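The structure under discussion is supplied below as structure tokens; questions concerning it will follow.
One protein chain is absent from this view; the other protein chains keep their places.
Showing subunit A:
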Amino acid sequence: MNIKKKLLFGAATLSMSLLAGCGNSNEIVMWTPLTGEDGQIMDQMIEEYNDTDPEFPVSHVVTPDLYTQIYTVMNTGEGTPDLAIIHADRVEGFVRFNMLKPFDDLMGNHPNLVEDNYIEQAWTAGEVDGSQYTIPLDVHSNVLYYNEDLLAEYGVEHFLDDDVLTFDEIMSLEGELDEGHYAINTSLMSWVLLAQAVNLGGDISDDEGNPTIDTPEMREAVQALVEVEEAGLMTPQGEDGYAMFQGQTVLFSSDGTWSSLAFDMVEDLNYGVTNIYSFDSDTWHNRGSSHLFGMLTNEDRTEEKEEGVAEFLDWVYENSVTWAEAGQIPASREVYESPDFENYQQSFFTKSQEQIDSLLIFDYEYYGYVEAAINLVIMDMVYGNISIEDGLAAAQQEVEDLVAQGHGADIDVDLDELDLEE
């Protein structure tokens, strides 16, 4: 072997060794989409778990663009992680493509991993055809932050006596606010809209699984938001309403539970949390989603390792109060009913069964399409750039086209049939 060949052989061997070194059979590899501060808190939790010296320690891999990465590795069959944190609306699609292994068998040996021990909506999001495919970590919900000082300044603290701000109460502020002050901002507006549609008795899909966006309920919900904007009570288009709430010029901010981390850092910002506004104080919802642990299908994984996965989830059930630091609502009853959790703002949502019931999690398989389509048109509808009818019709059409494409991926299309159709 001459020196050139030796060099080539050496380089190839080194590359293969490095690639092989990426995996460890005794390690539970967990992929998550937690790219922010929540990723660091998850790291902290994993470290706490690994300090208990488990037989199968967990390795946390933060994976931006998680779903594309999962599809890629599962297509190739190489490098599939053992565990992943996925969102509620992804479960049905994952199950349909045989990407998740149910926890049914493991649940028998782990009595903590049962429905009664978790927030119901988060648990049932992982239930497909009678099998349990995911174990919930949390619920992360839409929430209405309010500025205590501004409420006092305008003498409207009583708005929140029943924990629900209504559209009528918002509209009563018309002409009452100082210049540059606004009642609400537009953060997570599509989440707010979806909750309003449900408050009015609507939904995002019908019993047959067809999307239902262009509906009377949705039109009424958008109209209510338009009226708030026309009354000059909504932060102007193009303004950063999130920053304006931090700058103390907005009374209410519809945001996520996790935003409390940022608000805590603002000096002199006295804020509280309550439910997302609604049409009346009898019916209200807080649109949310859930981070769920799913065991990805992998023929090569041993039963012992799967048992290790269940032990980790068992540990999370008992110890996930750390996760509340990320601004999330831990789904574990043991945690959300613990005194430790009461120190966190988001414990507001678990203080009663009524509050827990208000957490609205969509598990519609095509939810992602719905939210994206609404996001494309919502600001233009609310600020009057396009009509509500045109905006909702466009969103409805877009989701229908996307769903048709999604279904089409599963069927074998015969070219002759296509010719006939044409």
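As a convention for this text, a contact is a pair of C-beta atoms (placed from the backbone, for glycine too) under 8 Å apart; a residue touches a chain by one contact, two chains touch by 3 or more; residues count from 1.
We take it that contacts and distances are computed from a predicted model.
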> Which protein name, taken from UniProt, belongs to the chain you can't see among "Multiple sugar transport system permease protein", "Aspartyl/glutamyl-tRNA(Asn/Gln) amidotransferase subunit C", "NADH-quinone oxidoreductase subunit K" or "Nitric oxide reductase subunit B"?
Replying inline: "Multiple sugar transport system permease protein"
>> Which candidate, A:206, A:230 or A:401, sits in contact with the chain we can't see?
In response: A:401
>> Using the document's definition of touch, tell me which of A:118, A:146 or A:369 contacts the absent chain.
In response: A:369
> Looking at A:72, A:210, A:223 or A:302, which makes contact with the chain not pictured?
Replying inline: A:72
> Taking the full complex into account, what residues of subunit A touch the chain not shown?
Replying inline: 4-5, 8, 65, 68, 71-72, 74-75, 89, 93, 97, 99, 236-240, 366-369, 371-372, 376, 379-380, 383, 385-386, 394, 397-398, 401-402, 405-406, 408-413, 415, 418
